[in-house]
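Complex shown without one protein chain; remaining protein chains in place.
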């Protein structure tokens, strides 16, 4: 399931919903991304995530479908926020549930790496020095590239 | 933090407590292990986890300390239950929080692999055919061995 | 043709969205970008380094050789920095 939204979300309720009544699930791996309080070494006041409505949902659904082709998943969930966020705020939740723990872990890491590099989100950071658009990092691309070399 | 207990736990409250007020955390990886409804192909009625009180807590604390030596973690948590559990019940929660998502993912997978093979827990399964002690699996040992070859 | 601009491309071009009617020589993404570069100083500035410009046509990422047609939705944006 894919949700792209401005509002905060409740990880507990989301995880409970994901596994409810499905006793084939042996492991649930999840990742919660939070806004850190530093940006390139300077204190961060806030960040704003811009996205491409319509395309965002489409790409996330494609990525989720790809994960479900690669791993034996019983359930999966991506919640991604946009808009203005402050340090400590939740940005994203990715959760995958499988009979086997390795499949849950790998598919969750796969989805997070893709989200960072392939989903149409752009991050604008506000520090005391002013605002700036974050540039793509080589490390993020390398993390996502791992998955296409297999 | 290590908790070994008979009672169920609330993953939401545990995760919220883990990150509260710490704005250096950029990613929280977690794993929830659940009781599946099959055991070697037969329907599972229940399982009982036996443990070695005193040694369990010691080994879990050692494993957690090792994870914090290997990765830059801001927080970590292992909750492991013992006693009789039924399909769908929670068995274990492992959560790690770091400024960086890769450290969170890797340390969480590391802890889960160790728990499966090095923590003094033994699983007894009840099916229609009767009860049996689960034997250690080669796959689990291989998963744990990955971490000692690095 | 509907054009969408995101992040610093939007800021430099000065609009988030516009409907344009490119000339017949604009047949693919590469020729569309060349034509847009000549539309004014904001466009020239935003599109001066095409190595940091990504393009989606009708919600799919596409290479410069991808054809564009009059009914398409074409989005220009920097490399993604999401999550």
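For reference, chains read A, B and C in written order, and residue numbers begin at 1 within each chain.
Heads up, the rule we're going with is that a contact is a pair of C-beta atoms (placed from the backbone, for glycine too) under 8 Å apart; a residue touches a chain by one contact, two chains touch by 3 or more.
Everything numeric in this text was worked out from a predicted model, so none of it was measured.
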* Structure fact -> Contact set (omitted chain vs shown chains) is B
* Asked: Looking at the whole complex, which of B:23, B:36, B:80 or B:101 touches the chain that is not displayed?
  -> B:80
* Structure fact -> The one residue from B:45, B:100 or B:118 touching the chain left out of view is B:118
* Where the complex has a chain not shown, which of B:6, B:20, B:58 or B:84 is the residue touching it? -> B:58
* **Touching residues (missing chain, whole complex) on chain B** => 33, 49-52, 54-55, 58-59, 80, 91-92, 112, 115-124, 133-137, 140
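Rule of thumb we're sticking to: only the chains that are shown with their structure count from here on.
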* For which chain is the distance between its Cα centroid and the global protein Cα centroid smallest? -> A
* Find the geometric centre of each of chain A and chain B from their Cα atoms only, then give the gap between the two centres in Å, rounded to an integer. => 23
* Let me have the rounded angstrom distance from the C-alpha centre of chain A over to the C-alpha centre of chain C, please. => 26
* Centre distance in Å when chain B and chain C are each reduced to the mean of their C-alpha atoms -> 49
* **Per-residue multi-chain contacts in chain A, two or more chains** => 33, 112, 116
